[in-house]
Each structure stands twice: as C-alpha cells, then as structure tokens.
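The structure that follows is given in the form of structure tokens.
All protein chains but one are shown in place.
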C-alpha cells in the first residue's frame, strides 16, 4: 500500500524574496531540498551514516513550474513524493502550496544519484534507504 | 542570419559552494539569470525603461541538467540562446562550461513571461525588445 | 520585569553550508533575521499592517562574532534580545547555540531603523510595536 506523501511547512523569510516582492525562482529548489532533508529525518536516516559510507547524493536534473507567486511571511506547505526509485537514483516530486489558501504555487522534481565521494561514480542506493523509500514509491 | 550566442564569464565564489565542495545546484539558476541580465545589458535594454512601463519578467518554468561539478574559483562561461520567441514569452537556453577545460558542466532553460506589474497578467513583449532578440532566435 | 529572551530553533540546511563543510558566515545574518521575524510573529505583529502604514525596517548596522562552526543538519537555537529601544531604532542582540551540545556558536547584533517607504527617512517606531518590545528591553 502506498504511503501518503510526506508534507512539511515553513514560512517565507524576507531574505528569500526579490525586488518583485515574491520568492526568487531559484529558492524553490532550496525549498525542494529542505523538504527532502526533512523527509529523510522523518524516515530516520542518519546523515553521519551515509557520510561514514563515503556516499553523497548529487542532483543530476531539476525542474520547476511556477504557478502563483509566494510572498514574504506566507506559510508554505511542501509535499514530497517518490516518483521513481531506481538502483542508483531517485526522482522526487514536489508540490508547493500556500497553506492558508490551498493554492498550488509551484511543482517540480529533482533526480538524485547515489555517488561515491572519492570516485564521484554513481553507485547503488544502500538497501536500508531503499527499504524506507519503497512504501512511498509510485 | 542567426547571431552567435551570447557568452559571459565569471568565477565561482566561495559562497556559491556547498559542503560537497561543489557549486550548490540551486545556484545554476542564479548563473542563468545573471547571464540573462548581462545579455540584456549587451543588447542595450534599460531596466529603468521596463519598470516605467510597469512590466516585469517572471519565470514560469526552469530546468537544469547537471553533467560535471563546478568548484570554488573555477572560471565559468555561460552561453545564452533564444530557444523560442513568442508574443508573451521567451525561452532562453543556457549552457555552463568550465572555461579552462572546455567541459560542459550543465545545461538548461528558463521560460520567461512578460507581465503587467499591477495585474500580474501576461502581456505582449515590447516590440523593441522583440526586435533585439529576433536575430538570436532559432 | 524583564521578559525572558525569545528563542527559536531550526536545522542547518545543505544549501547553507559552504566548501569548508560549515555554515557560510553570511548565513548567520539570515539566521538573525529569521529569528527576528519569528519574534515578531510571537509578539503578534502583522506585516500587512506595517506595509499598510508605508513602513519598512532597514538594517543600518550588523555585527557577528563566530565562535564554533555549525554543520549540515545541526539543530540551532537562536536567542533574540532587545538591546536598545530608541524612538526610531532598535538594536537586537542574537546568540546562536547548537541546541544538542549547548555550545555558543556565534553572537551578534543588528540595528534596525523604522523608515518611511516613500521618503526613505527614519521615522518613529509605531507605539503598539514599542509597547510590545518594551517588556523585552534591557
């Protein structure tokens, strides 16, 4: 059975806005990453652990569609879904909502690869991470 | 005749790197925008002018593929191409190279819409901007 | 009687680190501002309100001393104190702790001025803001 998507909330800070008085488009990719980090924490991943294994998780692709602007102090809700779970990579989907109005502000995805820190080469995602992501995978 | 793509160069600053000792993935979207800004300057656009018209240029879509990492102090070259030129929107393509090695580090695009600052609605790109972009459009 | 200082907590995100694998020094000023924003929320200030009055709050001075590094995923606690409360300006003090170890990581301050959005000139801080800050002022 598919787990409900992970959701997390935070407010737009002043530093994230730009001179159009909306969140700068590049910051949505930081929102995606922050939601991904909180998803990992929710799953109980310890980063000390992956560092000890000599693993890191570079992004190889990133995409975002912008629907409506987010403004200073808006309460955002970011939903994380596991779109694809492959041997060496994961595709996470994201939807950013204004939590008060329910409006969809942006949606997108990132493709993350498991890589060996030394060689930089793609490597298999550790089994216990796969096991924890699987219930969320479509 | 198609104009040669616009190219601009800058160095990776320390603040743009992350704990993997490479440029953070969100910063490529700032590189894209900076290259776009320098392209406009090259074309002779005055921003004071578009502000006076009550226009701004929100992004509605953004994409990037990451090929090789960029590191602190690397000299980057960013190439800007006009992929699509429509009545109310433009799609810019970007390629980021390591200028010393010639390696392609990343490529991507953004779709930019001309919008009325008051209403937020999409509007026609001013004719003199269209005239200047046309020689670069594929 | 002096109110206890306001405290708020958040985790270090990957995007806030740099190639030394610690939080970039400029980001402490974003932590200060974020803590200040949460302090205002705690006091019940509505930003829509100050915007309607045509007020904004530029910083005229900022300072930080760095004691120990913060790393990715560290849980920070930021303490906000009202160091000085003048007619047109406030000096906020900040201390950033590692919440798990209790270590002081950084301390600093910002001086914030109330300013008229149109003229840019310093103006009196609205009385109801003063009233709410007073119990925290040293």
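Letters are used for the chains, namely A, B and C, taken in the order the chains are written, and counting of residues starts over at 1 for each.
One rule holds for everything that comes next: a residue touches a chain if its C-beta (ideal position, glycine included) is under 8 Å from a C-beta of that chain, and two chains touch if they have at least 3 such contacts.
The structure displayed is predicted, hence computed values, not measured ones.
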{"item": "Candidate in contact with the missing chain, chosen from C:62, C:75, C:104 or C:130", "value": "C:62"}
{"item": "Chain C residues that touch the omitted chain in the full complex", "value": "20, 22, 25-27, 29-30, 33, 56, 58-66, 69, 110, 120"}
{"item": "Touching residues (missing chain, whole complex) on chain B", "value": "11, 13-15, 30, 33-34, 37, 41, 47, 72-73"}
{"item": "Contacts of chain A with the absent chain, listed as residue ranges", "value": "14-15, 17-19, 21-22, 24, 26, 71-72"}
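Heads up, the rule we're going with is that only the chains that are shown with their structure count from here on.
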{"item": "Residue-number overlap at the chain A/chain C interface, same or different (half cut)", "value": "same"}
{"item": "Chain occupying the most central position, where position means C-alpha average", "value": "A"}
{"item": "Distance from chain C to chain B - Cα centre to Cα centre, in angstrom", "value": "34"}
{"item": "Centre distance in Å when chain A and chain C are each reduced to the mean of their C-alpha atoms", "value": "27"}
{"item": "Touching two or more other chains - residues of chain A", "value": "30, 33"}
